[in-house]
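One structure below.
Just one protein chain is left out here, and the rest sit where they should.
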Amino acid sequence: MTTLPSSASSVRSGDGSSPILSVEDLFVEFRTRENLVNAVNGISYTVSAGETLAILGESGSGKSVSAQAIMGILDMPPARIPNGEIWFEGRNLLTLPAEEQRKIRGPGISMIFQDALSSLNPVYSVGYQIGEMFRAHGGLSKKDAKQRAVELMDRVRIPAAAQRVNDYPHQFSGGMRQRVMIAMAIALDPRILIADEPTTALDVTVQAQVMDLLKDLQRETGMGLVLITHDLGVVNEVADNVAVMYAGRIVERGTVDEVFTKPGHPYTEGLLNSVPQVEAKGGRLQPITGQPPNLSRIPSGCPFHPRCPRRRLGAEALPGRDCAGDRPPLRLVVPGREAACHYSEEVLGV
Amino acid sequence: MTDSQQQDLRSDEVRAGTTTGLGAPSVDVTDSRQNSLWSDAWVQLRRSAIFWIGAVLGVLFLAMALFPSIFARGADPRACDLSNSRATPSADHWLGFDQQGCDYLSNVVYGARNSLLIGVLGVLGVLLMGVVVGAIAGYYGRLTDSILARLTDIFYALPLILGALVLLRVGPSTGLPIISERGPGAVAIALAAFGWMTAMRLVRSQVIAVKSSDYVAAARAMGASDYRILVRHILPNAVAPVLVYATITIGVLIAAEATLTFLGVGLQAPSISWGLQIAQGQQLLRTAPHLVLFPSVILTLTVMAFIMMGDALRDALDPRQRS
Partner (left out) sequence: MRVSCVLTEEGSLGRYIARRLLLTVPVLLGASFLIFAMVYALPGDPIRALAGDRPLSAAVMAQLREDFNLDDPLWLQYVKYVGDLFQGDFGTDFRGRPVLDTILLRLPVTAKLAAVAIAFEILIGVIAGVLAGIRRNGFFDNVVLVSTTVIVSIPILVLAFISQYVFGLQLGLFPIAGTTEGLYSYLLPGLVLASGSLAYVARLTRTSIAENMRADYVRTARAKGLPNKTVIVRHTLRNSLIPVVTFIGADIGTLMGGAIVTETIFNLPGIGRSVFDSVRAQEGAVVVGIVTLMVLFFIFFNLVVDVLYAVLDPRIRYD
């Protein structure tokens, strides 16, 4: 259960500015009648202005849940946050009154979701839904809000914005709908934008356009971008730093370049080996064996050990570093790199 | 009518409509999946209090319909003595006497037979029409489907009670067999004639969903005949929703029969029917409320038995409800 306090976090954005968002030792659990699901188990990370942090993981690794915890939009109950702090501009969101939290959503932190069709309300025009941001947070009139909505739709490069502002979500293509979501999310110039699998539901060519748009907007506004994804290609292209999640924990963290060239955790290594890479054409793909863990029964020791090709158990293990018995803390393994593996140095080959 | 009955028809209509729209029902005809559906459902049903209450009541009323003399404590419903007119319940005559001085318990008990007979016959008629028309429409599609779907829309425009009311009103003068006889058969036919549409839509939507499945395509590629595909592969899938619907509909039709009889177009004296008993007791509501109360209670319990069984069955058979 050890986690490093954020001050010890060695990963900072390139310019070394202080973080806008900092998550510290966050736990999220879901209580149902039958069992307790430990979705997030003590994660910490920071995001600075202009930084793009990718949170990489399979479905069920806790990446979306942690994002929803930051937004304060988890359904509680069944969700519960037994421990953790979420600092945004000097205030801990988890201890803030609900009304104060709400005021931060939109102008402070905003979020876009995977499936834009179901995430937009089918019975209101897109202009109305974008305009709502200004009406709720800026007190603008309906007419002014719609005008601003047109401007935003222009800004996210929706063609013929003025004509389409009264159209409904189902009248747009998938890519255009995601642009509507983005327009909504950036309406109030948030300091942090959380993008939860923003391109997963889209065609490959459209994916690239949407990611380009996000990057351009980030350059213009200097916002911090938290990119939640399971797509290594997307991470590689747009992110500065990456945090790899497994079973509700961060198992590795570092700059994208370094982590992707030299993984320090067997899980990251497995992920990289399981996708085709242009450079390594002809090499064999090696999928990670086994199933992601059941979050109501997370394995003891290192949660990845049942699937880990490098695991050391019993007599093979060094004292206090039995993969099945001792939980490896996330620790600094080489400068600029943290990993939660007893044998990280071995993985890195240092 | 618009009472509970119609609401339920309506709710099923809505549900059937939804199914048609989405075409979503799971498409799995393999025997093992069907078996597990039923065995899972049975496990679920056994734990359902609603089901047991419904089932116990249902069996009780069925026994009452089959062996009324036992429940009537040996009294003959037609052996009446005017000196007992409107007597209130006593130790010997639990439910008292009606205006003609007939033992009321035996009258109420003997009423179960006609009610259940009409409910069951009516539902059989509904199923016959619904399955045949729905299967043909869904399987052959295109023009056949369009015509049959329009036909169904037309029947839908006549609410159950209204359609049955007119048919039963004109029935006696038609000289047609059964329909002109004002008996349980006539009422059942009238109810089936205006109550089959939801069953048709249920079957049709299931058939359409299954028809487009790979499984059926494979069977067809292997040269199975239309009839064989329909009977062996498609209809078994429609059994679950239709069974749920049929169970609830027995209750709905029993209530509808009582309503029609009360209005004067259903069963006629000297038939024994809860609707008639309520109609006759109506004038005496101030002086002898038990004459309305007892048939009302037993009618309600009968309707409730079938609706509860249907509800429990639906919960048990709907895989979406299980997590």
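Read from first to last, the chains carry the letters A and B; within each, the first residue is number 1.
Basically, a contact is a pair of C-beta atoms (placed from the backbone, for glycine too) under 8 Å apart; a residue touches a chain by one contact, two chains touch by 3 or more.
From a predicted model like this one, the values you see are computed outputs, not experimental measurements.
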item	value
Contact residue for the chain not shown (choose from B:I154, B:V231 or B:A269)	B:I154
Of B:A186, B:A255, B:I272 or B:L313, the one touching the omitted chain in the full complex	B:A255
Full-complex contact with the absent chain, from A:L36, A:I73 or A:V350	A:I73
Per the touch definition above, residue among A:P107, A:G174 or A:G325 touching the missing chain	A:P107
Positions on subunit A contacted by the hidden chain, ascending	68, 71, 73, 102-107, 110-111, 113, 115, 118-125, 132-133, 136-137, 162-163, 166, 168, 170-171, 181, 184
Subunit B residues touching the omitted chain (full complex)	1-8, 10-11, 14, 50, 150-151, 153-155, 157-163, 165-167, 169-170, 172-176, 180, 251, 255, 258-259, 262-265, 275, 278, 282, 285-286, 289, 292-293, 296-297, 299-300, 303-304, 307-308, 311
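Heads up, the rule we're going with is that only the chains that are shown with their structure count from here on.
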item	value
Separation of mean Cα positions, subunit B and subunit A [Å, integer]	55
